[in-house]
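Take this structure, written in structure tokens, and hold onto it; I'll ask about it next.
One chain of protein is taken out of this complex; the other chains stay put.
Moving on, here comes subunit A:
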Amino acid sequence: MVLISGINILDQWVVKAALQYHFYGIGPNVAARLCAKLSIHPTARLSSLSHPTVTALTFEMSKLKLDTDLKKELTDNLERLRDLGTYRGRRHAQGLPVRGQKTKKQVMCARRLNCLNRRG
């Protein structure tokens, strides 16, 4: 197990994939950039990383807004919109489409996603 930014991850994970899977806010692009910054090749596994590299990776990740912080930012933004009484805020609160989609028929995505404590 390797401890990265407070999360224990199994050794056999490929570094880039592990970052993408375990951290909200890291996708293919951010993961590739993080790896490039520390000269970690695209097929490197966590087991092959040295201790200084793991520390450096954790340090680089501490500069980013990830996980709960990022989710908090999202909910804060939605709450701000709602408090201002904007159309977008209201539609989010109602769980309806925000960008002018019709609501006569299916609005599955909006029902699933649009709410004030949106999951991401």
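The rule we apply is simple: contacts are C-beta pairs under 8 Å (C-beta built on N, C-alpha and C of every residue); 3 or more make two chains touch, one makes a residue touch a chain; residues count from 1.
Everything that follows uses one rule, which is that contacts and distances are computed from a predicted model.
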item: Hidden chain of the complex, named as in its UniProt record, picked from "Multifunctional methyltransferase subunit TRM112-like protein", "Small ribosomal subunit protein mS29", "DNA polymerase epsilon subunit 3" or "LYR motif-containing protein 5"; value: "Small ribosomal subunit protein mS29"
item: Absent-chain interface as seen on subunit A, which is shown; value: 10, 12, 32-33, 35-37, 39, 41-45, 48, 108, 111-112, 119
